[in-house]
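A protein chain is absent from this complex, but the other protein chains hold their places.
Per-chain numbering from 1; labels A and B assigned in written order.
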Amino acid sequence: MTLKETFTHTTWPDASIVEDLTRLRQKNPLVHCVTNLVVTNFTANVLLAVGASPAMVVAVEEVGQFAPVADALLVNVGTVTAIDAGAMLEAARAANQAGTPWVLDPVAVGALSFRTDVVQQLLGHHPTIIRGNASEILALAGEGSKSKGADSTADSSEALDGARSLATRTGAVVAVTGVVDYVTDGNEVVGVPGSHELLTKVTGSGCALGAVLAAFVGVQDSVFRAAVSGSAVFAIAGERAAHDARGPGSLAVALVDHLYLVGREGDEAPVSST
Amino acid sequence: MTLKETFTHTTWPDASIVEDLTRLRQKNPLVHCVTNLVVTNFTANVLLAVGASPAMVVAVEEVGQFAPVADALLVNVGTVTAIDAGAMLEAARAANQAGTPWVLDPVAVGALSFRTDVVQQLLGHHPTIIRGNASEILALAGEGSKSKGADSTADSSEALDGARSLATRTGAVVAVTGVVDYVTDGNEVVGVPGSHELLTKVTGSGCALGAVLAAFVGVQDSVFRAAVSGSAVFAIAGERAAHDARGPGSLAVALVDHLYLVGREGDEAPVSST
Partner (left out) sequence: MTLKETFTHTTWPDASIVEDLTRLRQKNPLVHCVTNLVVTNFTANVLLAVGASPAMVVAVEEVGQFAPVADALLVNVGTVTAIDAGAMLEAARAANQAGTPWVLDPVAVGALSFRTDVVQQLLGHHPTIIRGNASEILALAGEGSKSKGADSTADSSEALDGARSLATRTGAVVAVTGVVDYVTDGNEVVGVPGSHELLTKVTGSGCALGAVLAAFVGVQDSVFRAAVSGSAVFAIAGERAAHDARGPGSLAVALVDHLYLVGREGDEAPVSST
């Protein structure tokens, strides 16, 4: 059985993706983010552009009050400190208890002991979606990590088996980001042609995708479908942005523009990614 | 009595606004910012562009030494934690004691208990200007909040009475940001045609306006006039930027460019906003 046989490809502008993006913009979900300090601004701008309402509420004194009223929560451990960890665990606990769907982005898990321990504790609060690169997913799946800081040294397809077992074990939908993004619930796998290679030169592009997945799962009961739609919208915006950019600086700007423009009036000729 | 009868409109390039901007660039005020972690970079770039010198000094060990030597202070509670709150209160206390004018940006006050309490304590140090959206100003005025995270659900004109009573009660000039920005000292009200709607898709645009008001009040004895001038300069830059942008990513970049370009040589044909 080849990889090709095990999953289907989905790309913008498939009908369900367009429908999910339209719903997101109608509902304007409130996305509670406890994310790393490198990407807060970029993440907020990405969420606003796609049609969500970001709220970076990070104090341990506030997260327990806020996560239950948000439509979705994102927890990203990229620059986690002990104080942050307390807030993340409280946010995840409150989200899980209140039924707020939440996305875990386990940046560089496996590479450093402290965050690896924090991530293991976060898993106890049942993330709805886990998004990571291949190295991170392999580390979480217990298949060893080859990460180099926040950058993956493995290809996303190598992490497919690990992603499936991680999904089965945790009950989360797992999204592995790479040249192709794979989304799996343990059984089904959908591949989304990932973003242009240049996007790996924009810090926080993966983290921003995690936030976009949170936005989609905040307005869509099917977690699997939300993760596929969010990945596809991000990928098409990334592809269009890479087409416009001459380097990573202009790419980051264009990505935010295209996340805003995609699917709006005038978007008559979506680029085909296949 | 209609709204139109209760206040005057002021826009760039009214003479007093041009004069205040010129003075700001001559004096290059040192603006001490204790702001939220989402907007630090954007705020610093906005201040540099308009002609001020930003200083993000945030440690409780340092703010008391710095606020007295700064020309103005900005306190923004967007991502306030317990540690931040201590620094904010110390900065506000020191500024108030030393006569350094200071701007309070009470992000999402009323929506979350912890920050609402912090903001109430900050009010005890007599902010010179309070800048917020309609929901925040209404919450502070004790007229209930309808905020959704950091985004207002009320129109700025709805908060006009609340703004007036808040100004009267606190002695601060109050600036309500929205489709029209209103500035009031409790008696007089000036309306400034606000920025383009797309600017609400740029995270921290309101926070950056708060910083700009601090820069203007750092070089201008009339607090009311400073708040009007700062709002008008920000609005014209925002309008020009929106004209150039194709989405929120390029808008944020263009806003910084236009805050730098406005009123400089070659700026012969200011856009009329009315």
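We adopt the following convention: a contact is a pair of C-beta atoms (placed from the backbone, for glycine too) under 8 Å apart; a residue touches a chain by one contact, two chains touch by 3 or more.
As the structure is a prediction and not an experimental result, all values here were calculated from the model.
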Among B:I17, B:V57, B:V109 or B:A242, the residue in touch with the chain that has been omitted: B:V57
Chain not shown, touching residues in chain B: 30, 32, 37, 40-41, 44-45, 48-49, 53-62, 65-66, 70, 83, 252-261
Touch list for chain A against the chain that is not drawn: 36-39, 41-42, 78-84, 108, 112-115, 148-151, 200-204, 245-250, 252-253
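Keep this in mind: only the chains that are shown with their structure count from here on.
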Cα superposition angle of chain A on its copy chain B, in degrees to the nearest 5: 120
Distance from the mean Cα position of chain B to that of chain A, given in whole angstrom: 33
